[in-house]
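Presented below is the structure to which this report refers.
Here the complex is missing a single protein chain, while all its other protein chains stay put.
Showing chain A:
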Amino acid sequence: MIIGLDVGGTHTDVVLLGPEGVLARTKEVTDQENLVDTVLRGVDGVLGDIDPGKITRVVLSTTLTTNSVIRNTLTPVGMVVAAGPGMDPKLHAIGSSFHVVKGALDHRGAEIAALDKEAVKKAFALIREKGIRAIGLVTKFSVRNPSHEEAMEKAAKGLFDTVFCGHRLSGVLNFPRRIASCWLNAGVHDAFFSFSQAVKEAFRARGIIAPVHVLKADGGTFSLDAALECPGETVLSGPSASVMGAIPHSPSAKDVLVLDIGGTTTDMAVLIDKVPVLEPLGAEVGGVKTLFRALKSVSIGLGGDSELTRKGKELLIGPDRKGPALCLGGPVPTPTDAMAVLGLFEGGDRAAAFKGMETLGRDLGMETEAVSRFVLKSLCEKIRDAAFAMVEGINARPVYTLHEMLEGYVVKPEALLVMGGPAAVLAPGLGEACGLESRAVPDWGVANAIGAALARTTCAVTVLADTQRGFVRAPEEGYSAEAPIAFNMDDAIALAKKLVREKALRLGADAKGLEVEVLEAQEFSMMRGYRRAGRNIRVRAQVKPGLIRNGGVI
């Protein structure tokens, strides 16, 4: 049996899954100050009398990292960076103590300027003087040659409690994002460590011995221990839980829009043949652009609790939430009140909803029921516009080869899957607004927790070979070897697949049915003069985000 928990901003959804489906479900109020307690209440809520020894797997999403960034409560981090030609690295300053040292590598990983080790030592001393115990070490082009970061790491030994290097977190080029990601990892590490220890101890105390996984922004999971090596990857795992929850109900070979309608916001994402579309570079959270792999998701300020106001004769929905709906004791009318008036939402004080909608209707020159219908129609149309804009954005992504340009896949949603509180009520209206087949996901209230429970372990690896300079490297994996002049694309692909498989197993993947695919494979002949001087090969492989097989559930 599997327990899935989606720890959200307001509520935590929890399910217990058996081979035949959902055995128990619960919703707990999230205590942001004590997430461990929230997790335990959730587990207790679904476990009941069941023997904890029968639990084979626990997966949880957590808001810990996202909140730390948004609330700016990361622990202080000292950053030491080496850049070389290009933008002034000081423009990327982040953290409590930012230091630029001399040392530079070029785009092929060749050393342009030696690392100034004295300057590194000085920077470390200044960071320590401030009482900072965590550092991030980043050099430009370290994903082509990690030697400068490794040298700094060696020098940092014994001086700091937490040390993160840029080259291990992603093989993707982007120096400013590498700096920000490294800073975020180092800054959230302590809080994540405490959280993971507390969760482990509490589970042990309850007799749960199953491996515990954490959901990542890309919709995959990794073990609680592996998460400590890159805690930043757990940002935005909430939206990814929703998308994973939609996958079992998504038709094959179709493009599907997933809409998760909450109280304050609606999250939207796209599935192509049951596989979520990813962000090209990585997650952006609280204005911080990172290299953490993430699902492409867009969040807009429209939901069941959005404030309804007017500007002249124009109806405004959101983006603020002033509290719950009038019918649930809130201060202002909301779409939920419109549903209550129309008899689509039961429970709560229907009279209060009626009164609020009546006033709004009068101001807009409409009957109470008419304005309620108008509110829901407008809400659906606004969500449609945002969703279509997101799809347009995905289709407008730049491409770099003729093949992609001429044969490029164009996303064209053919169906809607709706989840979240008002899913059942809004699914038909959304379908009508979008002109698409539309339905609410079964178990729409806890589908996100099911998504978390069934998400498989994912990871990616980049392999680079330069036969002119005679090396093949996968810096993320600490892999470096000599490449013979005959090293070719097949060799690079085989190596990338092997490394990604090993990495997945290390992160907690099940060896059975591990699906590895090549994301990118480029090979360039390097010409010097009119001679071929070697090959430049770049391969990126991944375990695709998706769901584990679990008996009859999917």
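Methods note: contacts are C-beta pairs under 8 Å (C-beta built on N, C-alpha and C of every residue); 3 or more make two chains touch, one makes a residue touch a chain; residues count from 1.
Following the convention adopted for this analysis, contacts and distances are computed from a predicted model.
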item: Name under which UniProt lists the unshown chain, selected from "Sulfate adenylyltransferase subunit 2", "Peptide/nickel transport system substrate-binding protein", "Protein FixC" or "Histone deacetylase"; value: "Histone deacetylase"
item: Selected residue (touches chain absent from view) among A:Arg362, A:Arg397, A:Lys412 or A:Arg549; value: A:Arg397
item: Selected residue (touches chain absent from view) among A:Ala114, A:Ala370, A:Ala389 or A:Met405; value: A:Met405
item: Per the touch definition above, residue among A:Gln32, A:Thr56 or A:Gln522 touching the missing chain; value: A:Gln522
item: Missing-partner contacts on chain A, residue numbers; value: 83-89, 91-92, 104, 106-108, 112-113, 140-141, 173-177, 281, 287, 289, 396-403, 405-406, 522, 524-527, 529-532, 536
